[in-house]
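Right, I'll just put the structure down here and ask away after.
With one protein chain removed, the remaining protein chains of the complex are shown where they sit.
Up next is chain A:
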């Protein structure tokens, strides 16, 4: 049955582990929500102590979470949480910092320049590439439409 190349995808299904959809979503919701909750705590702190506005407080909040995530990655704790939470640790900005720090750590033995610095954006580069390309295209289109009317 497995040698049938036409229906391979269908036939192999019975042998693949079942995905616990609900549990995975629940874990992602819990951890992702908690990270956002911590972020809200930090943001409220910055708004009250350093008088940031609601729109500008996001900047230092993100920087603080990135510092925390980089440290947790260094201690090896973030990967343990990620094993449990799935997308709950990938979607928040902490996942962005985790991918930068972990790919740099992974290549540390190749040296500071060729290992750490070269591989810093190995995983996170796509975020910046897709972000900049989509923002630039959308920005040009919007500006063009605004000039029309």
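As a working rule, a contact is a pair of C-beta atoms (placed from the backbone, for glycine too) under 8 Å apart; a residue touches a chain by one contact, two chains touch by 3 or more; residues count from 1.
Simple rule for what comes next: contacts and distances are computed from a predicted model.
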| item | value |
| --- | --- |
| Protein name as given in UniProt for the chain not displayed, "Sugar ABC transporter permease", "GntR family transcriptional regulator", "Stage V sporulation protein AEB" or "Gas vesicle protein GvpJ 1" | "Stage V sporulation protein AEB" |
| Hidden partner chain, residues of chain A it touches | 19, 21, 24-25, 27-37, 39-44, 54-55, 58-63, 65-67, 70-71, 73-76, 79, 86-88, 90-97, 100-101, 104-106, 108-109, 112, 116-117, 120, 123-124, 126-128, 130-132, 134-136, 138-140, 142-143 |
